[in-house]
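The structure is given below, and queries will be raised subsequently.
Only one protein chain is missing from this complex, and each of the others stays in its spot.
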Amino acid sequence: MNFGPHLFLAVLEGTVSAFVLAVTALGLSLVFGVMRVVNVAHGVFFMLGAVLAWWSASIVGGQPLLGFGLAMIVAPLVVGAVAVAADWLILRRVNYNPESTIVATIGLLYIIEQMVLILYGPDARPVPAPVYFRVSFPWFGYSGYKLVVIAASAVLLLGTWYGMSKTKLGLYMRATQQDSQMAQAFGVPVRRIYATAFALGAMLAAMAGVLIVPVQQAHYLMGMDPLLLSFIVVIIGGLGSLRGTIIAAFIVGMSDGIISVFFSPTLAKILATLLVAMVLVIRPGGLFGEEEP
Amino acid sequence: MAAVTLLETSALCKRFGGLQAVREVNFSLAQGEIRAIIGPNGAGKTTLVGIISGRIKPSSGTITFKGEDITRLKSCQRVMRGIVYTFQVTSVYATLTCYENVALAAQRRLMTGAKGFLTLGEAAIAERVESALDAVGLAASMERPAGELPYGYQRLLEIAMGLALEPELLIMDEPTQGLAEEEIAEFCALTRKIAGRATVLLIEHNMPVVLQLAHKITVMDRGTVIAEGTPAEIEADAEVQRAYLGT
Amino acid sequence: MRRHGAAKIIVLHLGVIGLLFLAQFFLPAYHQSNAIRIMVLATYAVGYNVLMGYTGLLSLGHAMFFAAGLYGAGLTIYYLDFTPLQGVGFGILSACALSFVFGLLALRARGIAFLIVTMMFAQALFLTTLYFNEITLGDQGFVLSEKLRTMTIGGAVVKFSDPVVKYNFALMVFSACLLLTLVLARSPVGRVLVAIRENEARTRMLGYDTERYKLLSLVISGTISGVSGAAYALLFAYIGSTFATIQYSIFPLLWVLLGGVGTTLGPLVGTALMFYLIDISSDYTSSYLLVVGAVLLVLVLWFPKGILGTLRERWLSWLP
Partner (left out) sequence: MTKRKNENSEAETNKSGMAITRRAALTGTLAGVGALAGAALIGGGTGPLIKSARAHTGGSADRPIKLGFQVHRTGIGAAYGRWYERTTVAAVKLINSMGGIAGRPIELVIEDDGTDPKRGAEVVEKLATKHNVEFIFGTLFSHVVIGSAPRAGELKIPYFVVSEGYHVASGMLNRYVFQPGITDVRSQITAISSWVLGNLGKNVAMIYPDYAFGYNHRDYFSAAAKAQGGKISVLLPIPPTETSYTKYFARIPSDTEVIYHVMVGPGVLTFVKEMGEHFGSKRPKIFGFLDSLEAVDMASPGLEYLEGTHFWEGMPRYAGGIDTPHERFYRQAVGVNDAGASIQNPKDVSTYSHMFGCWETLFFIKDAVEQSGYQDRSPKDVARLIETSEGFQWLNEGIAHPQGAKKFDGRLHQCFGPQFISKVENAKLRVVHRTSIEDGLYAPEANYTKQSL
C-alpha cells in the first residue's frame, strides 16, 4: 500500500484505540485524582465489562443490538457494585494508604480473574457487533463498528466531562481532589465521594470493555494491557488531570499507530514505549500535572 | 563594620510566576553575630533563607559565603560548607529514634570519600550524637521515637540535628513557634550558647525574643529589606512601624 | 537502638544461614530442590527490598534487572563459551550497568511516575528480547546444556546440574547478598537510605546528595536482582523472555510485602511462604491464584507490615 493511505489507516486505527483508551484511562484518572490511590484492579473491571457483554449477548440470542444495549446497562451496574463492595470492604479499611491499596487491588485482581476463569472459562469468546457495516475506502476497507466505537467513546467522555464540571457531584469530586480535609470541613461527604469515584472509575472501564468486545473478544486475561496503557496515560497526562488524560490517550494511541508505519511491529512497540517513558523522564510531573516542588 | 563578612547576597531576586517574592536583596552577615529577620507575613523572609540554604533557586543575583560564590551549589553542598537550615514546621523523622535522627546529621561530616562510606565507626558518631543531644537537653530521650516527643522537644531535636552538622551558619525558621513560656527561655539560653560557635540567622515573629537575642535585625516587607540595625534602632524606626501597623 | 543488639542480630543471620546449610542434609529431595529455588528467588527479593524497603522507591520494573542477569549469564555461556562463573559475572555486570544507566534517566521521575517509568523500561526490555529473537530465541528461550554448566575449579570438576553443587551455590549467593544488605542496613549509608524513605527533602537539608544515594540504592538493588537472575540461568538452565514480563516484576514486590518491607530476612520469609502457599494450595485447587489473592487481602487488612514487620512492631524491636 502507498504511504499516504497507509498513514491514513494508521491514524484511523490510532484514533480508535485512543478513544477507547481515553475512556478506560479516564476511569483510572478519576480514582487517582480523587482518592490518590492506584487501582491495579482497573484492568479486570475492563475485562468484567467485556465478559458481561458476552453474557448479555448470549442471553438475548440473535439480537446483537439488544445484547449490546443490555450490556451497556448491566456491565456498569454490576462492575460498579463490585467496586463499591471493594471500597467498602477493603480500601476504606486500609484508609486508602497508597501502598496498601496497590497490594489490595493486586489481590482483588487475582481473585476476580480466577473467579472469571472458573465461571466463564479460559476461552476467548466473540460478541457480535450491535451494528455491522464495512466502510470501503479506495485503498482498503474498514470496520464500521469501529467508527461507532469512536462515537460512543466520545459520548462517554463528554458525559464524564459534563458530570465533573456541571453537576454537584462533580463539584464535590473536584473539591475532594483539591483537598479532601478541606472538602470534609465544608460538608462534602468525602467517604461517599470516594466510593462513588471508585465505582464511576470502574464503570467507565466496564463500558470501555463493552465497547471493545465486538472488536476484541472477551477473555479472562484481557485486562492487563488496558491496565498498563491506562497507567501510562494517566501519568503522562498528569495526576488527576482529566484534560491531560485525554490528550495523553491520544499521544499514546496515535504514537503506537503511526510509529508502526515506519518500523517493524515489535521495534515500533519498543520505540513507542521508550518514547512515552522519556516524556516522563523529561517531565516527571506529566505533561499537564503540577510541577513537582 | 569591623567584623569579617560571612555571607553576602547581591541583587537577589525570586519570582514565582507573577509574584516577586524577593527583589534585589543585598544582605550581609558578619561572622559570630545573631541576626534576626522580621517582617509581616509574605514579606519574603522564608524565601530569602530558602535561597540562602539552597532549597530555592534564585531567579537572579548571587550569594557569597566566606568569599566563595555558592549561588550554583546544591543545598547539600552548602550544608557541607557550613550552612545549616532548621525547618519552620518540625520535620524530624518521626518513626526513627532521637539517636537516629541526630546520628544522620552527625555522620554527615564524617562521611567523606570512600573510606568514610565503608569504615565509619559507630563510636565516633555516637560521641557527636550524645554531645548534640546533651546540648539541647534531650540526652534522656535518646532511644525514643522522635514522633512520640512533645512538640517543644521536637523543635529542640531539630536544633540538635542542626548542631550535629557543625554549622558555621545556623538558620532557624520560626524556632519558638508553638513553644511554651519556659521553653522559650531555654531556647534563648541555648541560642546564646550556640552563638559562641556559629553565626545564627533567625526568622522570628516573637518580638521579645528578637529584641533579647539579636545583635542586629533585618526588616523585610514585600520582598525587599526596608531597614536594618540594632534592636534599639529598629524599635525607633518609623518605616518599620508603618510596615507592621500597615499605615 | 542502632547500637544495641549487634550480637543478637549477627547470631540470628548466621544462624539462618547455618540452618539453611544444615537443611540440605535432612530435607527430602523435593523440599531440597524447592529450597534451592527459594534461595535464588529470595535473593531477587533481597535486591528488591533494598530499593523498596530501605529507600522507599516502588518499582514495577525489576524484571529488567533479573532478566539482565539471566540473559547476561545465559547468552555469554551459550554463545561465547564463557565458563559458568564468568557468565554469572558478566550477568551481574550487565545488571549493574543497566541499573546505573536506567537510574540516571529514571530517577528524575518521582513517586508514581517513577513506578510507571520502571514499568515501561522493563516492558521495552521484554520486547527487545523478542525483537532479537535470532539470538535470544524470544519467548521460547533456550537451554544451557549440562556440558555448558560444567567447569573445573582448582582441578575439581564442578557440575552446576548436580543438586549438591546447586544447593550450595544458591546458598552462597543468597548468604552473600543477605549479609551485604545487613551490613548496608546497619551502615551509615543504610541510615541515609532510610532517611530518604522517611523524608527526602529533609535529608537533602542534612547535606546528603539524595539523588546519588538513590542511584546507589538502585544500582545495588538492580545488581542483586541481576545476581539472582544469573544464578537462576545457571542453576535452572533455562533462559526465556517470560522472565522479563511484568509478572516477574510483581513477584518480588509480593514476596517482600509478605515477608516484611524493610526487614533483612523478610524477603526470604516472604519468598518461601509464597512458594509453599502456591505449591500447597495447587494440590487442592487449580485456582491457586485465588488463594494468593485472598492472602494478599488478609495481609493488607491485618498485617500491613508483613510477617517480620509485624513481629518487629509487636515483639522483636531489634530486628534489622
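Lettered A, B and C in written order, each chain numbered from 1.
Keep this in mind: a residue touches a chain if its C-beta (ideal position, glycine included) is under 8 Å from a C-beta of that chain, and two chains touch if they have at least 3 such contacts.
Everything numeric in this text was worked out from a predicted model, so none of it was measured.
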item: Among shown chains, those touching the left-out chain; value: A, C
item: Interface residues of subunit A (partner: the chain not displayed); value: 1, 5-6, 9-10, 12-13, 16-17, 64, 114, 117, 121-124, 126-129, 134, 136, 140-143, 215-217, 219, 221-222, 225, 257, 260-261, 264-266, 269
item: For subunit C, the residues touching the chain missing from this view; value: 28-30, 33-34, 37, 127, 130-131, 133, 137-146, 161, 163, 236-238, 240-243, 247, 278-279, 282, 286-289
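As a working rule, only the chains that are shown with their structure count from here on.
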Omitting subunit C while every other chain stays put - resulting connected groups: A | B
item: Most centrally placed chain - per-chain CA mean versus overall CA mean; value: C
item: Chain of greatest Cα-centre distance to subunit A; value: B
item: Where subunit A and subunit C are represented by their mean Cα positions, the distance between them in whole Å; value: 32
item: For subunit A, residues that touch 2 or more chains besides their own; value: none
item: Residues within subunit B bordering two or more other chains; value: none
item: Of all residues in subunit B, those that touch subunit C in their complex; value: 53, 55, 74-77, 79-80, 84-85, 87, 91-97, 99-100, 103-105, 107-108, 110-111, 116-118, 120, 122, 125-126, 143, 161, 165
item: Residue ranges of subunit C touching subunit A (in the complex, touch as defined); value: 58, 105-106, 108-110, 112-117, 119-121, 123-124, 127-128, 130-131, 246, 250, 254, 257, 287, 289-290, 292-297, 299-301, 304
item: Sites on subunit C touched by subunit B in the complex; value: 1-3, 187-189, 191-192, 194-195, 198-199, 201-210
